[in-house]
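For this depiction, one protein chain was excluded, whereas all remaining protein chains were kept in their positions.
What follows is subunit A.
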Amino acid sequence: QSASEPASLPAEDISTNSNGPKQDSLFDDDPEDLFAEATEEVSLDSPERDVLLSDGPSPAITPITPPTSVLTPRIGLHDDMFTHSSFDEVKIEEEEGGDSFDIHISVSDPEKVGDGMNAYMAYKVTTKTSISLFKSHEFSVKRRFSDFLGLHSKLASKYLHIGYIVPPCAGKKHWMTKVKVGKEDQSSNEFVEKRRSALERYLMRTVKLPVLLKDPDVLQFLESSELPRAVSTQALSSAGLLRMVNKAAEAVNKMTIKMNESDAWFEEKQQHFENLDVQLRKLHASMESLVLHRKELSVNTAQFAKSAAMLGNSEDHTALSRALSQLAEVEEKIDQLHQDQANADFYLFSELLGDYVRLITAVKGVFDHRMKTWQKWQDTQMLLQKKREAEAKLQFNNKPDKLQQAKDEIKELEGKVEQGEREFEQISKTIRKEVSRFEKERVKDFKTIIIKYLESLVQTQQQLIKYWDAFLPEAKAIS
């Protein structure tokens, strides 16, 4: 199953194990089995199983060249607020137990490893938790960007097609676009911080899904000191993604079934997410524009401050000269304020919206999978029907050898039809639960983060009052 490794990999321990899910016997033997909901048995070899990655190419390593020094991420005023905001605690409400657990994951200390073409960024992933699933209460590992993508790839391949809204991880393409458009380079502190923050949010969202939290790949990712290199067997190129999307669209077109009661829920929800998608994208675009303009404002204010200082220097009236210098100082402080506010705009609000735009893509994908599951079931049913007709013909024409074969095939198909129906019902059930969970999360996320954001606006206002209050007497002192 393992593809050939790219030549540019650094010389580290690369185990070429398959990257399928590990059968974690430790977990199976756990007498408590805290999570009672049955895990669907995933057939790894099923050819129809498609992989939905959020975007971007394979997790193969793209050489990057950040500076050699250890990069300290730029810590904004509200560093803690940004990423840890709604993730202060993850309480996993047990459906049948009522116990609650908490887990907190942080991604920190981005560090360049290696040199030249083989260099990459490594991040420290620290988990603090009281959940007994884990071997200890607090532990750290080192992970690189491709490890995150690899994790997502595995989870997507296992869970998306059975109806779980697997949180997307922004892929390489997303970050490349940022580099091109945003005039940032990969080594800039800001870029590193953005990525670090995004990866942290990704992990936190992932563990919020009970089914993912107990997934062996997730546990391994968080706990194992060594991780097998992510290989791109299940990587989806953009062409592949397009193919999948087209197939889903075809499936929808072929669907001529009359909508019954339960389907109305799905239709309604799909429409809801369509609308939400449109609105969130619009809001996101406006927010990104605000971030840009706020940063511009910061830069222009700084420039004005310098200019005002120069003007103060050339002013030959002493008191006015001093007042102008004070004005320059105030403006300088204000430019920092604008910069901080722009960070709040971005890390709190804009990234929230970006995350949800991507999440909703995953939601839509899950609905599409349901369609395809239904289609598969229908196709199998039709095939069975044909076989039965063929069998009847054979019986009529009295061909005993072929008849037996036909009967065998029919038996097999009947089993498959039953399985198809089961799968369809299961995915429908899962989606209903998942959507309910997702919506609850969404409400909580938006409320928590937006309130924090509004607080940032209030804080900015209060700072402004301080600064101008201090300046006013200076201006009045001009005589």
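As a convention for this text, a residue touches a chain if its C-beta (ideal position, glycine included) is under 8 Å from a C-beta of that chain, and two chains touch if they have at least 3 such contacts; residues count from 1.
The definition used in the following text is that contacts and distances are computed from a predicted model.
Of the names listed as "TATA box-binding protein-associated factor RNA polymerase I subunit B", "Sorting nexin 6", "Interleukin-6 receptor subunit beta" or "Cytochrome b-245 light chain", the one that matches the UniProt record for the absent chain is "Sorting nexin 6". Among A:293, A:388, A:407 or A:437, the one in contact with the hidden chain is A:293.
Across A:303, A:385, A:405 or A:419, the single residue that touches the chain missing here is A:303. The hidden chain makes contact, of the residues A:131, A:151, A:323 or A:362, with A:323.
Although one chain is hidden here, its contacts on subunit A can still be listed: residues 272, 275-276, 279-280, 282-283, 286-287, 289-290, 293-294, 296-297, 300-301, 303-304, 306-308, 310-311, 313-317, 319-320, 323-324, 327, 439, 442-443, 446-447, 450-451, 454-455, 457-458, 461-462, 464-465, 468-469, 471-472, 475-476, 478-479.
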